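Written below as structure tokens is the structure these notes are about.
For this depiction, one protein chain was excluded, whereas all remaining protein chains were kept in their positions.
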Amino acid sequence: MSVLAPPEPALTPVYSYPDALTHVPTHYCPGCTHGIAHRLIAEVIDEMAAKERTIGVASVGCSVFAYRYFGVDFAQAAHGRAPAMATGVKRVRPEALVFTYQGDGDLASIGAAEILHAAVRGEQITVFFVNNAIYGMTGGQMAPTTLLGQTTTSSPAGRDRATMGTVLRMSELLAQVDGAAYVVRRSLHDVVQIKRAKKAIRRAFEVQEQGLGFAMVELLSSCPTNWGMTPEAALGYIRDEMVPAFPLGDFKVPETRAEAGA
Amino acid sequence: MSVLAPPEPALTPVYSYPDALTHVPTHYCPGCTHGIAHRLIAEVIDEMAAKERTIGVASVGCSVFAYRYFGVDFAQAAHGRAPAMATGVKRVRPEALVFTYQGDGDLASIGAAEILHAAVRGEQITVFFVNNAIYGMTGGQMAPTTLLGQTTTSSPAGRDRATMGTVLRMSELLAQVDGAAYVVRRSLHDVVQIKRAKKAIRRAFEVQEQGLGFAMVELLSSCPTNWGMTPEAALGYIRDEMVPAFPLGDFKVPETRAEAGA
Amino acid sequence: MHGTVTVDETLCKGCALCIPVCPKGLMRVADDRFNARGVHPAELIDPANACTGCQLCATMCPEAAITVYRAAKVA
Amino acid sequence: MHGTVTVDETLCKGCALCIPVCPKGLMRVADDRFNARGVHPAELIDPANACTGCQLCATMCPEAAITVYRAAKVA
Amino acid sequence: MTFDVIIAGFGGQGVLFAGQLLAHAALDAGLETTWYPSYGPEMRGGTANCTVVISDEPIGSPVTERPQAAIVMNLPSLVRYEPLVRPGGVLVVNTSLIDRAVERDDIDAIAIPADDVAAELGNPKLTNMVLLGALLARTSALTTAQVGATLERVLPARHHHLLGANHAALARGAELATEAAARDATPTA
Amino acid sequence: MTFDVIIAGFGGQGVLFAGQLLAHAALDAGLETTWYPSYGPEMRGGTANCTVVISDEPIGSPVTERPQAAIVMNLPSLVRYEPLVRPGGVLVVNTSLIDRAVERDDIDAIAIPADDVAAELGNPKLTNMVLLGALLARTSALTTAQVGATLERVLPARHHHLLGANHAALARGAELATEAAARDATPTA
Amino acid sequence: MARELLKGNVAFAEAAIRAGCEAYFGYPITPQTEALEHMAVRMPELGRTFVQAESEVAAINMVYGAAAAGVRTMTSSSSPGVSLMMEGLSYMAGSEVPAVVVDVMRGGPGLGNIAPAQSDYTQMVKGGGHGDYRQIVLAPASVQELIDHTVLAFDLADRYRIVSVVLADGSLGQMMEGAELPAMRPPRAADASPAWALSGAKGRDTNLISSIHLDPDEEERFNHHLQAKYAAIEAAEIRYEEHLLDDASIAVVAFGTAARLAKTAIAGERAAGVAVGLFRPITLWPFPTDALRDLSERVEAILVVEMNMGQMLEDVQRVVAERCPVGFFGRTGGVMPMPEEIAARIRALAVELGAAVSDAPEEVRT
Partner (left out) sequence: MARELLKGNVAFAEAAIRAGCEAYFGYPITPQTEALEHMAVRMPELGRTFVQAESEVAAINMVYGAAAAGVRTMTSSSSPGVSLMMEGLSYMAGSEVPAVVVDVMRGGPGLGNIAPAQSDYTQMVKGGGHGDYRQIVLAPASVQELIDHTVLAFDLADRYRIVSVVLADGSLGQMMEGAELPAMRPPRAADASPAWALSGAKGRDTNLISSIHLDPDEEERFNHHLQAKYAAIEAAEIRYEEHLLDDASIAVVAFGTAARLAKTAIAGERAAGVAVGLFRPITLWPFPTDALRDLSERVEAILVVEMNMGQMLEDVQRVVAERCPVGFFGRTGGVMPMPEEIAARIRALAVELGAAVSDAPEEVRT
């Protein structure tokens, strides 16, 4: 933690800006929970003292600039290909802690083959999958994760099962794959969930360190801008609409050590 | 059925060459069960009297020439993209019976995103997935379906879990997806299984006719050439090695009418 | 006579999969001749008219090379 | 005094997510000023020194804009 | 005759709509016109701008580095566009949100407290119309009457109850600009 | 000097290996050489062929439309390659599998019942060596001795117990070809 | 229809609909996304097909399928997305299906940015996929042309069983301009299907849509057939604009938005007495080779202006064959060349050529 001078000398900082972030104001919309995901990952990197051996792989989406905010080595992958790029990195840098940071359009739509096969191969990478049920960056089109009936700019009358199918639950899917060691879904919609999410992030990194296989933490996230809501209402939308469609939970945990307390 | 003159006038043909095949000798290796899959599909097309409204989409693999053998309109898709191409066909020809015919390299490796999303969208197409646990056409490389320890030309020391992951079971995976209406696995290794396979093929076409959603029949198939076995031994390999890794069964059947007797 | 089968020798690849499935053991590879592909085609050897027309051979044949006949019933 | 928080106004986006989570209701949007982004930043209004340094606001803040302090304990 | 203007501010201030209205009005007046927005993640930062070109001949560039006029609705926009307006051009400044003075003296700078005016008119969403009215008063491209007429055509029917307020905003902006001009005795562009 | 030969037959008849052996031997003899196989699904049909070029200068094309020699191990190969051999060239025919006679009379056609000879020698896999021996006897590119020596180098150690049989097959093929030549009194190429 | 203020992306999408496009498959990407969004509203309204594909790879293969089934179909995308279509486009060329692709180009290489550029010239005009193939490439310079070219693209695609590309850029896609949409074509009769298309082999032999020719001789014959078709297109479909070239000693050669920007510069320079005109290829393939060759015999110098580092330039050089000097001015990476800059280049060239030119007029519109 980068310790600022406390407002009064008698005070000690108990929470401050993570060292693994760069102190650059982000480009995210006000209240977008991408920022929370960033912060949690950075906090875990700090706790693991892993900043100097972490390599991140950013995807294409609102988080395309993730590299600006993390104070670690970074690559910026093509849309959907972060798991392939991370595979290339990790295979030749096995000592590094390698993670991808991907949106739901990136991971579940265009990058479906790459994430599936990274899991099948049991790549020793950690994937942070920020699911906001929409394409944020391009202005709010439907994603495979868009809820049934949800209106987006490419499903203007609401997502229609007959022509557009219905929600794709990637965590449930990837948990089916033998090479996946750790697959859980968490949410960022309130303080309790955020704390749980952080634990899962930590565990997902540990799975990589222990060489147990592919690890993914799906994080239900908000897009106040494209959902057309206030930041607070957006958190409510996660809680009330998204969580029922995307149940939180552990879909796969390493047999050697079941995830407790998450 | 194209009825040949019987060897003796008192005899009636009870089984003869299907009408929906072209009577062209195939390029398949002797004993390759691609031929059985072709025959069964053709028999069902005949039984449904659907020859004049069926459109097939061939993939890239040993079955790349499937169009030569089926007496129906055909397209030949790019490697892995048959489900996308079939989507294009079916959306603009909803009255046609549209099927893809894909190998395991094609469907489970390079085409993983396309098959997954055809299922997610609940495309009204029927997919025949011929799983021989290897890349036949290109001379026997590892597929995502290759068994653990199986030697192939690209896993010369046997498929190794640590670097190559382990078998991807596509039927189990796709059955997870809401848009998938009918997903079953059958085998072609003996007469009983072949008869079951045919029933599933029929059902899969019916699911399309009834507009119930995406339908897929996975068929465990042999590759005597690249497995380095006699045709008969190859059938034994399916039975003894593949079936345990790829359990036969119905992973998803339409709720409205459970598959009986398969 | 119950049934019989013919093998389309232009289609047959001599894979021999039809042989073990015949319950009467009536199929064999004709090693006295090659077809245009250069393989010995399968043939039915049924001097005792034992073939029942059960279609197991045809069900197994990857080349759809086998036609099966049965004695016509007056139905 | 148990604790206090500071808000880094260059980072704060005025999203107001820190406000409802404060169990003591001590956070608010400072509508008397804009930051460089043109938004009203959040601020702690704690005349009674009620802040416990519970960190809930910081946990919620997407911008990691909040630093939380507690009175040093002699451990 | 060719006229170009950049309208810039925060997203949500009606920057893009004001520009579109101007372009629609130009088209209605039988002129050539282009409207060109900032787009994509650039808008994520909260700023938006658009360029409108109006001409009696086919238009080459829909963008310009040195506009004849600019409307700036917030401080970052003033900082960015003040230096770019052509000498002799017009700069309309929303002083409700901008407390910095215009530094150049070779342009016609018009200070309008547009948010306050809009609030006075009873609808804070009218800021853009107030500023547009001011611009029209100090340039010869189109008249407020022309723009007002176009507004009736392009405003979706469900918003027609707001027509009066919009007209009023345009008129008030024009009025303030004319007053200011008279005060400053600065020649108009 | 440049020499080219196509070796063709069913997959499994040792077509590709016979060609490789020839190419290895050429390299051992300090000559330039290329070996070019049929590949891909073409082989799925059950046929295989390769072209070997041997020269004392750098080789341009590794393929040829009109070879100086061909070894045909089955009927389809005879049908395909008989018309292509250059006038005066050599055509070695495996009469064990081919009952059709060679029709051209402007080439040196050598009939060798190679499968039978191989069977006589106790190993049906030696067909290719018998035919290669015959070719070598009727062409001047390399000698059976050169090829035999190379065989010792390139045959994997685990197959070295077969060396004797291979030598015998080469020699027997050469012998039969020489006898046939004497019989026909056809000039060699 | 009257002239309306239309956004480029919306305009070409609506034009496609009116030209009879029955199926649209696409994937969002800035700066073309409004086209997809327009299709998402309009196509279902009209009972036609709109599918948001899982990727551009899938989108082009869906287009391939719909085209194989004989309907008018299209996709639109922007540079990185278009790169993902190269295999599919090569297949479509190899099986001669008609379709339309609109590329709203942006800055590159790689992820680059979303600003307007013209640096997909090579990949679209020369064929970024494998094999010897061609696509008709139309380069609009206004929203009106974007509309007209989209309609034309469908007609040419059908006429020649070829992929037609409308090569636009971010500025054309994003800007609004006065333009007129064509009337809605009557819908295709349900049974009107090209003879070669997949529709179920009822009462006819089966049809096959495929790009495989395992036998090289057959593949070569097919390629010669393609080349013959391409030659026919080159003979019949070349389009270009000549502007103020009659007495010009300097010709600017530019396409699309660059040409439009150049026109402003040319107007200014003409006013200053420079004998400069514009040669604008409208079809980038077939390229207006003969007209440009003729021109190169008449003018003293050519200035190629592009929003890239000189891609069309190579074609111009090839055709001009050093008959006159060919200069180049390019801005790239999403930067548009401003008329003033182009004018300065023209001016410099004129001075070099010794032409008598007055000073630039005070007020050249930029």
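Each chain carries a letter (A, B, C, D, E, F and G) given by its place in the written order, and its residues are counted from 1.
The rule is short, and it goes like this: a residue touches a chain if its C-beta (ideal position, glycine included) is under 8 Å from a C-beta of that chain, and two chains touch if they have at least 3 such contacts.
Quick caveat: nothing in here was measured; it's all calculated off a predicted structure.
S.K.: One chain is left out of this view; which of F:Ile6, F:Ala23 or F:Ala48 touches it in the full complex?
M.R.: F:Ala23
S.K.: Among the options F:Val63, F:Val79 or F:Ala101, which residue touches the chain absent from this view?
M.R.: Touches the omitted chain: F:Val63.
S.K.: When the complex is taken as a whole, what residues of chain G touch the one chain not shown?
M.R.: 57, 79-80, 82-84, 86-87, 90-95, 105, 107-115, 117, 119-120, 122-123, 126-133, 210-223, 227, 308-311, 314-315, 317-318, 321-322, 331-335
S.K.: What residues on chain A make contact with the chain left out of this view?
M.R.: Its contact residues with the unshown chain are 51-55, 57-58, 64-65, 67, 70-78, 81, 84-93, 95-96, 113-114, 116-117, 121.
S.K.: Residue by residue, what part of chain B touches the chain that was omitted?
M.R.: The list for chain B reads 60, 64, 76, 78-80, 105, 109-110, 112, 135, 137-139, 141-142, 144, 153-157, 163-164.
Criterion: only the chains that are shown with their structure count from here on.
S.K.: Among the chain pairs here, which one is joined by the most contacts?
M.R.: More C-beta pairs are in contact between B-G than between any other chains.
S.K.: Counting only C-alpha atoms to place each centre, which chain is farthest from chain A?
M.R.: F
S.K.: Round to the nearest whole Å and give the separation of the Cα centres of chain C and chain F.
M.R.: Going by mean C-alpha positions, chain C sits 38 Å from chain F.
S.K.: How many Å are there between the centre of chain A and the centre of chain C, using C-alpha atoms for each centre?
M.R.: Chain A and chain C have C-alpha centres separated by 61 Å.
S.K.: Using the touch definition from the top, which residues of chain C touch two or more other chains?
M.R.: Within chain C, residues 37, 39 contact more than one other chain.
S.K.: Hey, what residues on chain B touch two or more of the other chains?
M.R.: 28-29, 113, 116-117, 121
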